[in-house]
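Left out: one protein chain. Kept in place: all the others.
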């Protein structure tokens, strides 16, 4: 029976077939030449100023006043000040809410939902929905801020008109909710597009074999879709978290108010650095934001890489 | 069958809610510019063209749109060109430390968009004689956008089959020829997407042009938009809404053209 | 350094002048005035003197904070226009940072011997003075009063020539207005959302009315009784339902309160003359009131009780204003100063007022003539300016101001005035460098 | 186990492609049924409509007495193997095999035991902990089979399950699959575009073209008596010679040569009628010497088929293929004669077989 019931293992293990990745025969030297212009620009206009910011973070540099004329290195003073400042902690916590609520939950989930719902639709409906979502993303932020101020205005706002509320001050009573929803509105397009591309990569046969086994929609998502788009989820979360962390547009809706109730870190930095002129302190907070971003990035990479 | 019907109803409701959510804020932009004395209320406009008239007569409004165009197109071209070359090389040749480098740059790029970076960037521009120069601004803006652009484009590059390039190579094409003849056309949707993304980014950027350009004649619309206030900082809704509309139209048109011509889509997914 | 002297014959001297004003946008009138009148006239006058001077206007039109940021960066790196406008309150910090220099140092004795100085009241001159040296010329000033809506007052049975003598009278009027169903009887700026407006149109006039000053003789005022009194008034207004705390928290709340005043929903509003000129101005205000002159009443801000205000006054006010100065990096400081002085010459000031934007100038000689047609501005220049006070022009003031705003915000939010004052003192210690700099 | 019955099954895709056109088909319980046809003829559509992955536009699907036309795929009790196997890359072999049981909420230990049992049966014992990415194509294919077997479904549907294997493996897998199906006795529908596969494996087969079934029968029937020129050209490891000809009394004039009328068409042709003469290369004997009733020409191509050669003759500009057994191969350029077997040659009129 040996021959008929078991095929010979002609190939035990096949390592990934890669051949040479360098299909065009660039070679390291030319690859270096190709990357050089971009890296040079980045080095001068990104890395250098960024390091400068890190340096400013350990000085008492101010926009005006004596400290502007003669800034001094104060070591980790700024960081200690920040850590002792309840506003900083307030802002940090609000930022966590903001990122988690608007990016990780809001944009990512809504973007995925739209991509999923429209996944095998073609034609005008899909184009319209996608177009409008993308519109919200590409409009300039100054314009968008006005649209939302108009939308949320307690007296004349469209939202209250639609909901039949009078004098409900969204930006005052629910500032975080407002900017979170605003940011979802603003940024969902990116997630939507990314997931739309990702869903195109899920082999239909995998979904179908799950369906044949009787898997529900949710089971299909869990067992088939998610494992396939893990990499996209990672890219998406990484980028939108990063962007949202540094997003300044809430300022244009609430200016951090009322009473710092929506003062996310980016706004906090602005308030400290520009309104207050404490550039050194602002730079220190930027450094802290960078560190938080780093932690978040490493966390995502760990999380999504751990189970292959 | 009921399941099917329920599914349809659910789908339609969801789409309707989504459309409402995403269009509601936009209504104001459609109505206010055409209204004589706009407030924050969305109402049926009285279709006056007066506001447009005022904007057309505004000394800086239209030129600023042109400046925006110069800045954003310039930046987009530079970003796309440099990012494409870099992303291609990074995708095809395993330079040491490539992944770490990309992540670090991505993180640093977030610091550079923050307000704290304005002093170094300003000082840098002064020292490099790039102050009040649109070209200098383009360089600075590109520096901030490049890491994310490379990051996203690399995914596009990774996803293209290598046999095209190999085939061209066997025919004797040089690497640059391969990039021009084969790679660029293949990743064109990606390039278009990155271009739109760059344009949208620059189009809305206020702080850098404001700080680095001295001459109003060189200022882009984002800065001019901020000047449409009164002495006490009150919004001039007539001008703001109208200019806001004019200011939005070019990016929207650009998006429509690009999405029609090249398809507008993302790749992505960090290779594990 | 060689181009410093003004005598270079034949060479064209290029000057630039910068303001936070722009045609078609913020402060459009000022921008147009510079471009259309000052520049040609000045160039003409110079030509008559045999100098070929070209002047260029550098407009801006953004938030004051952003303007300040850009200006600071410019000045720090030796850039910027030759003649620049700054807010009076920035003088100290700019001077400390070395961004601006005493005029006499830059320009020479001409600066101190400028004939305009005699026309400028001492108090107004103080705004441009830091550590005894004059750093700039004052461009204008203003004052704060209590506005009230006459039709609304009539409804509540209050007089059209209302002039309260104490805070209690203000509160009484508020109570009547409330009883008459006025939605927002009294609106006094509070909270951080308004920024400096809260200080200037809120806590500072009240502090002055209670006999206090933020800084006196180099010492900062902590949790003093005047501060507690001022915060107490906030508590009475916003805790007692006389004001709408919501309007204070909104980033656009100030605009909204203007709008509501124009619509007859606000009874009493503490504001500067800008309100009269720019907001309810029937011509081009943002909340036009066609019947402004008939409907809008104004009264001096009373002390807590007669004679209990600063300097023992019965009434108080606060003033601010802009300064105009010469960039220390200017290649032609003398000509720049000439331009500067030219913009503040009586002819220029009068000319500027011609296009309708009459405002209180620093010069008494001009004011007399110019403001005659405008009752409120005359009232300001004659009744208010003598009583008024200025903020301390020192570098840490903006931070102190924020701390004050936070204190008002806390009170409106329900904190007791005592607690808020104590918190303020704690913050103040951090800002001004220890308890040693605070008067107990 | 159950029979499958399709009645008037029609599938029109949005956009108007009529992929299945009122198709009737009965597949008895336990049969190994192959669906054969060129690319785009609707094979996959048919299979997917049986599985419920596509909703039929018209007609009905009955599986074991039960009309399942409106039933969701999960409720039809069929199992399917896809061309790419659709193994979940993030699950190991055990989890892949046990997946359908997991969906059915079978307890973990039970389903692992079942997976181990099925896996062992297919010789996967030592691979149960691997991920699909660590398996060879043949191994993957067996895991896919194991997953299907674990469902204990009423019917198996296979969509070109062998086409991703390399040629050698494909041959082995086909013997393996055939034997397995025989042992399990589950009704099986097998889609392929490889006629050799269909012939070798099927109990019965259908040849499809453009949404229609052109012939149903056992492999021998389909091979020996293709019902029309389409099937004739499609079946056979070397295509049938289909040559234009004219009937002249008792003989046919084909490519300038005279041939006797094939047995099957005797007496059925009118004089002067235009026909197509069909003979498989396998039934075309090669002669190096002039022969009667033969097609004579020059050898232009020789292809080695292993124990025999396929010879292509140029007969008056018409290409005619014949098989030469080992040892008698001509050289290219030689003169040669193809002698059709009269009992195996066929005649087509208007594309349809002429037969008594």
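Letters A, B, C and D name the chains as they come in the text, with residue numbers starting at 1 for each one.
Here is the rule we use: a contact is a pair of C-beta atoms (placed from the backbone, for glycine too) under 8 Å apart; a residue touches a chain by one contact, two chains touch by 3 or more.
None of the values given here were measured: they were computed from a predicted structure.
Of the candidate positions D:52, D:100, D:137 or D:262, contact with the hidden chain is made by D:137. Listed residues B:27, B:95, B:159 or B:186: the one in touch with the omitted chain is B:186. Only one residue from B:83, B:173, B:222 or B:237 touches the chain missing from this view: B:173.
Listed residues D:234, D:277 or D:348: the one in touch with the omitted chain is D:234. Although one chain is not displayed, subunit D still touches it through residues 38-39, 136-137, 166-168, 171-172, 174-175, 178-179, 182, 192-197, 199-201, 219-220, 223-224, 234-239, 280, 282-283, 300-301, 303-307, 310, 312, 326. Listed by residue number, the positions of subunit B touching the unshown chain are 161, 163-164, 166-174, 177, 181-182, 185-186, 188.
Just so it is clear, only the chains that are shown with their structure count from here on.
Centre to centre, using the average C-alpha position, subunit A and subunit D are separated by 52 Å. Work out the mean CA point of subunit B and of subunit D, and you get 54 Å between them. Chain contacts: subunit C has residues 66, 69, 73, 252 touching two or more partner chains.
Those residues of subunit B in touch with two or more other chains are numbered 118-119, 123, 226, 235.
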